[in-house]
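A single protein chain has been removed from this complex, and every other one stays in its place.
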Amino acid sequence: MANQQLNSGNQRVDIEYRRRKSAEEMRYQIVSFALMIFLTLIAFAAVAIKFNPWYTAPFIILLAVVQVIFQVYYFMHMSHKGHEAPSLFLYSGLLVGLLTILTFSTIVWW
Amino acid sequence: MQAEEKFTYETWPAEPERSTLESKNKFLGFWLFLGGETVLFASLFATYIALKDKVPNPSMPHAKDLFELPLTFVATILLLTSSLTSVYAIYHMKNFAFKKMMLWFGITALLGAGFLASEIYEFTKYVHEHHTFTSSAFGSAFYTLVGFHGGHVAFGLLWCLTLMIRNAKRGLNLYNAPKFYVFSLYWHFIDVVWVFIFTVVYLMGMVG
Amino acid sequence: MSTYTQKKGFGATLWDYLTTVDHKKIAILYFIAGGFFFLVGGIEAIFIRIQLAVPNNDFVSAGVYNEIMTMHGTTMIFLAAMPLIFAFMNAVMPLQIGARDVAFPFVNAISFWMFFFGGVFLNLGWFLGGAPDAGWTNYASLATHSKGHGVDFYVIGLQISGFGTLMGGINFLATIINMRAPGMTYMRMPLFTWTTFVTSALILFAFPPLTVGLFLMMFDRMFGAKFFEVAMGGNTVIWEHLFWIFGHPEVYILILPAFGIFSETFAIFSRKRLFGYSSMVFATVLIGFLGFMVWAHHMFTDGLGPVANAIFAVATMAIGVPTGIKIFNWLFTMWGGSVKFTTPMHYAFAFIPSFVIGGVTGVMLASAAADYQYHDTYFVVAHFHYVIVGGVVFALLCGTHLYWPKMFGTMLNETLGKITFWLFFIGFHLTFFIQHFLGLWGMPRRVFTYLPGQGLNNGNLISSIGAAFMAVAVLILLLNVIITSVKNEKVGNDPWGDGRTLEWSVSSPPPFYNFKQLPLVRGLDAYWLEKMEGKTGMTPAEPLGDIHMPNSSILPFIMAFGLFIAAFGVMYHVNDKPWALPVMIIGLLITLGSMLIRSVKDDHGFHIHKEDLIDNNNKGVKA
Partner (left out) sequence: MKRLANWRLISLFAILALVLSGCGEPFLSTLQPAGEVADMQFNLMKLSTYIMIGVILVVTIIFIIVFFRFRRKDDTIPEQVEGSHKLEILWTVIPILLLLILAVPTVTTTFKLADVSAADKKDSKALVINVRAHLYWWDFEYPNQKIVTSQELVVPTNQKVYFNLKAMDVKHAFWIPAVGGKMDVNTDNVNKFWLEFDGKKAKEAGNLFYGKCAELCGPSHGLMDFKVKAVSKDQFDAWVKSMQSVTAPQKAPDGSLVAQGQAIFNQSCIGCHAVTPSNKLPDTARLAPNLTNFGDRSRIAGILDHNEKDLKNWIRNPEKYKPGNMMAGKYPKMNEQELDALAAYLMSLKVQQ
């Protein structure tokens, strides 16, 4: 994606290109920030209106997951090239972690 | 490319955080560390979920009685915003704009400090409501999970300040650019954890 | 650099090792410390077997027995087996992938010193009022109940050394991902490197749950938390889960590198490439993956319910399949080969039946309903010593003989090596085979004695006699080491004559920069390929140039030492000792201070210049 070294041979063009690219990326990031704040607001609102907990709980968890995807992919640049190993290990960690959480919310009931 | 080399705006590489072998290693190593941190926090979350509202007698405060939306909201906005400001800082780092980068990291640190302050205020409030680290398993689990996160924020603050002070006079080079980058990764990760804390601990606590 | 080989005084050598960041020297440090703890754990094992040799024995008292048994398990797993494995990983893996060092040499030194000081702290329990006594599993209700500081030593000691291990894991991962020589694709990596890779990933994901568990236990015991206090809403099963979420992957952390060492050994001494290389890699990854899905098989009798038990039983059995793939691939590596029975090969060869026995009893244990009978009996003790001693310890002994020349530049005596092997092999089966039956006849584990009249006397005596054989074997190994070191006959690059991978292409021991020029890797078994084409060394992948090396530093030692000091503060804080808090703060300040120095002081390392490398023709890659 955006941040690769380009070898057009002409340095100025390169830099111009890079500048444009990263400015564009910055716009994406502001959009994702706005979305994150928006999602947060919805989550808080969903709790504030005291709707049925059976709906609220999964709903706000979903919101959190979406928000985290924004964080990880845009803010932490995991969408960029060269993040194969990071994503492999992040997801593996996530898998182990989710398994742990699943266990603790099912077979530790006493 | 050599770490000590001096750069100009023109010669600054596109990915300063990954342009030497050392920095590539640092970058990767830090991501791996975050993979481990994921499991660490997941274990703490799991413990919290298992012990939520487990108090010795029913008269003691439960999650429902403790948490309040406004305070959590303020803390959340502080931390989320600090995530954006550190993105700005990295943006300027990539453009070799050292001063601007420092400014944005400074703001990030301030927001982080604000978050910590709100957390400390919150904890003292709970202690007055007899919800302490030693009052119940619920209390222990709550303070451990949220406290671990708070500890990460505090460590992040120290880290950020050290980096800024240390490099105030040197400007950017390939030796410290990856350090700034890695710090910003850490800071975002803390934010990710907080998103789950405010959802799972606070919001779901209030939902019941 | 010519200073490298010069004779140095003792003080200088010591300082050299205290400050080193060279993976080969750190390997030697791991080897010495791990070997020392193996002797300690072994002596504890001997005490166990003396106490149990006859019924109603009073060689040690009940309380002391529990301490010995706990410390035997803890020492062997955390302070002997893992560090020895780390020793080989450090010594061999960077060479195998054609790297000049690990990704973070400085962190590598921190890892070692943290393991070391954690281990020392753990063992100080013996001298400061009692060692941990709640089993290596340290189950919550008993551990929180245990008086004195024993369990505190366990919790803090393991926490410190665990951090070291975690950092080591990250280090190896980054090394393997980023620092492979040109041409060294993933599917050309030697199996030992692959197992290092998967093991490190397991460490990365398995140690955090242990860290959390240890923190919870520490908070409960030292800071009044209530995680495991049932009356206050706590739950002891949380500890069991956290421990085993770590604990099961841990046993694969031990066995996978062992598999790696054997894979190398079989290929070398059969003069044949590893049979089914890609399925070996696949099996390794699969074992690592499945390793995280099965931990509750240690908790079948906990009362988790039949659904959980059934799921975990089936998942556990599944691990037999990839392990079987490996066993048969090894057998077929030898099939059609030209097998030379050197000492390392003795261990590798004997490993197969021994480990299969241990593995299949594992599958028997996995049968949940039957495990209700096996659990917490000597049947389990037999199972895990078959896999651990027959697998891991055999691999460590195999690796010791195999890599001794690479690490120290001289060969261990083969005759003594074979004597050691036979004594150990016989002693091992004598000790542990009968224990299956002891378990089935109704002997629970972790008992400090047993009463006569239950049909358990003979079996226990046989078992104890076996342990004596193993002790003699270990003594002969020590003798071998001494004799060899005194003689110190230097050997060349490839002393076994059949080396296949890159580590055999450099001198023994390698120069501190490993490769003068990074080698070009043209296939699996890179060195073998070159040899088959009649070359004597690797083709370089780069022109001769300056080599960038990291500086030595005493900071890693100081950082770990700070934590060691802080540990005392944390522990005696419970007794309201007035000096406890200051000690803790001072310790932490030492650690944080040295971290600060490290980050504030630029350390760019140094360069070895091209001209110096040319002087040194007989070292590194011959172009």
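Per-chain numbering from 1; labels A, B and C assigned in written order.
Throughout what follows, contacts are C-beta pairs under 8 Å (C-beta built on N, C-alpha and C of every residue); 3 or more make two chains touch, one makes a residue touch a chain.
All values reported here derive from a predicted model rather than from experimental measurement.
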Just to verify: which one of C:373, C:410 or C:539 makes contact with the chain not shown?
C:373
For the chain left out of this view, which of C:248, C:272, C:385 or C:516 touches it?
C:272
Using the definition of touch stated at the top, determine which of C:182, C:303 or C:582 touches the missing chain.
C:303
Given C:15, C:36, C:126 or C:139, the one touching the chain that is not displayed:
C:139
Where C:100, C:385, C:406 or C:429 are the choices, the one touching the absent chain is C:429
Touching residues (missing chain, whole complex) on chain C
61-63, 65-66, 134-135, 139, 141-142, 145, 230, 235-237, 270-273, 275-279, 301-303, 305-306, 309-310, 313-314, 317-318, 320-321, 324-325, 327-329, 331-332, 334-341, 349, 352-353, 356-357, 360-361, 363-364, 366-373, 375-377, 422, 426, 429, 433-434, 437, 440-442, 444, 446-451, 454-455, 459, 532
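The rule is short, and it goes like this: only the chains that are shown with their structure count from here on.
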Can you work out the whole-Å distance between the CA centroids of chain B and chain C?
34
Chain A to chain B, mean C-alpha position gap in Å, rounds to 15
Where in chain B do residues touch two or more other chains at once?
28, 32, 35-37, 39, 43, 47, 50
Expected list for chain A, residues touching two or more other chains, is 85, 89, 92-93, 96, 100, 103-104, 108
In the complex formed with chain B, which residues of chain A make contact?
3-6, 11, 15, 18-19, 22, 25-26, 29-30, 33, 36-37, 40, 43-44, 46-48, 53, 56-57, 60-61, 63-64, 67-68, 71-72, 75-76, 82-83, 85-86, 89-90, 92-94, 96-98, 100-101, 103-105, 108
Chain B-touching residues of chain C, taken from the complex the two chains share
103-104, 107, 166, 170-171, 173-175, 177-179, 204-205, 207-209, 211-213, 215-216, 219-220, 223-227, 229, 231-235, 238, 242, 245, 596, 599-600, 602, 604
Interface with chain A, chain B side, in the complex: residues 9-10, 13-15, 18, 28, 31-32, 34-39, 41-43, 45-47, 49-50, 69, 72-73, 76-77, 80, 83-84, 87-88, 91, 94-95, 185, 188-189, 191-192, 195-196, 198-200, 203-204, 206-208
